[in-house]
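These notes are about the structure you will find just below.
Every protein chain of the complex appears in place save one, which is left out.
Chain IDs A and B follow the sequence of writing; residue 1 opens each chain.
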Amino acid sequence: MNAAPLIEVTGLVKAFDLLPILRKLDLTIYRGEFVALLGANGAGKSTLLRMLAGMSKPSAGVIKVGGWELPGEAHAVRSQIGVVSHKALVYEALSARENLRFFGQLYNLAPTALDGRIDDLLGQVGLGKRGDDLVRTYSRGMLQRLTIARALIHNPDILLLDEPYTGLDVDAAGVLDELLRNAHREGRTIVMTTHDLARVPGLVSRVVILARGVIGLDTPTIGMDSVRLSQIYTEVTSMASAR
Amino acid sequence: MKTSFFRAVSAIVRKDLRIEFRSRELISMMGLFALLSILVFSFALELDRIARQEAISGVLWVTVIFASILGLNRSLAAERDQGNLDAMLLAPIDRPAVFIGKLVGNFLFSLLVGLALLPVMAALYNVNMIQPWVLLVLTLGTLGFSAIGTVLATMTVQTRTRESLLPIVLLPIALPVLLAAVRATTNILSGAPQDEWIAWPQILLVLDVIYLTLCVLLFEYVVEE
Partner (left out) sequence: MTAVKSMSLSTADPAAAAPARPRLLTILTIVTPIALVISLYVALFVARTEVDQGDVQRLFYIHLPAFFGGFFAFTATVVGGIAYLRTRNAKWDRLAVAGVEVGLALSLINLLTGMFWARPIWNTWWTWDPRLTAEAIMVLTYFAYLMLRAGIDNADTRRRFAAIYGVLAFTTVIITLVITRIRPDTIHPVVVGPSVQTEAQGMFDIQATEGVRLALYTGFIPWAVLIPVTLMWYRVRLEALAERAALLKSRLLER
């Protein structure tokens, strides 16, 4: 594993309405890792992800992404991060191609290279034939493909996924599995929050369980199956709530 | 690495125009509302020849403003529904670029409705509405109103009461703009000499500068948690 940390979080505190959600959290993620962030509702998973994406400011602590510090160097951080959430983040009234072109412009891709990049991406996610259809005519699975393509438009090093499996049927979830494996194989670092424990062991390389605003457990997934993970998860979260 | 201000603004504006030219939902809704409003006013106020002189600019502006509120709500709700506002903010662009980008679209749609109303009202009420000064005041008035409206609509679409809250928070803040615009239009239409009413377009211009500056400064806080 590459020793250079890609994401460094030190002493991170976030309080909402005076209630601390994250309390002095430390986390280091290395290049090429695929990390699943687990934890109960309100454990701070999504909050952490939003802060990594520069969407929300920490109450205290330091976040560094690829050597750039948030929020001061937010633009540098943003251009190496792609985000997928349970919302589609695309315009239904535009076609897939138009959506990708719009976001490509926002990410400052050269106009000459943009069309080629869009064709490549649409092919990669399997939307080559439907690229010019309006997004509102898409099925859930196709929408998911486009969402991933949108997040990858600027070829980011890091993918942040916030509950990407929410609302997906079995087929669409299978598609997402495949797309994420591809993105990981291409060398991207992925951080994903999810409730879907059964999916995690076969997909990710490392599991981080948040409990009560700090890291309850941080472990590689080698040799772990979903039954074992569920056991561990229950132990960690119940221990935290007993405290 | 960072996208230039102008490129981001023009991308957002072209995106909004493309969506609108394809569906024509917003502009047809605003236009139809504006026509209905003019007719309702005509019946309600029984606009005869004398009443017209006094009331016509008020009718014009109230109509334009309520049509704009419809447009503003639609425009910002579209950014909220699929999380697109967040998607824009995730890109390496300056926050004011998002504001200006949305503002230009909203302003153009409001101005278009206002421009379309001028010949209609001219024909219905037999008043010469199409004058250079009226066009200028219409431009300044809709610009100031759209600026405040874009900031406030970005906030209200995120509230529990959503669309219904916008007119309540927007109208009192925008009233100075509306007041100056109505006074200017009334005076221009009455054919009074220019030095009697030139102060109104000037006040309108000053208000536009003040509100635009405030809105650019404040928008960053609207979108940044």
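We take it that contacts are C-beta pairs under 8 Å (C-beta built on N, C-alpha and C of every residue); 3 or more make two chains touch, one makes a residue touch a chain.
What you see is a predicted model; the values in this text were computed from it and never measured.
Asker: Using the contact definition given at the top, list the shown chains touched by the missing chain.
Answerer: Taking every chain of the complex into account, the missing one touches A, B.
Asker: Please identify which residue in B:S23, B:Q158 or B:S190 touches the non-displayed chain.
Answerer: B:Q158
Asker: Consider the whole complex, including the chain that is not shown, and state which of B:A8, B:V98, B:L111 or B:I148 touches that chain.
Answerer: Candidates B:A8, B:V98, B:L111 or B:I148; residue touching the omitted chain: B:I148.
Asker: Which positions on chain B touch the chain that was left off?
Answerer: 148, 151-152, 155-156, 158-161, 165, 168-169, 172-173, 175-176, 199, 203, 210-211, 214, 218, 221-222, 225
Asker: What does the interface between chain A and the hidden chain look like in terms of residue numbers?
Answerer: Where chain A meets the chain not shown: residues 16-19, 57, 59.
By our rule, only the chains that are shown with their structure count from here on.
Asker: Return the distance between the CA-based centres of chain A and chain B, expressed in whole Å.
Answerer: 38
Asker: Taking the complex as given, what residues does chain A use to touch chain B?
Answerer: 50, 53-57, 74-76, 78-79, 81, 83, 85, 87-94, 98, 102-103, 105-108, 150
Asker: What residues on chain B touch chain A, complex-wise?
Answerer: Contact set of chain B toward chain A: 1-4, 7-8, 11-12, 15, 18-19, 22-23, 78, 82-84, 86-93, 224-225.
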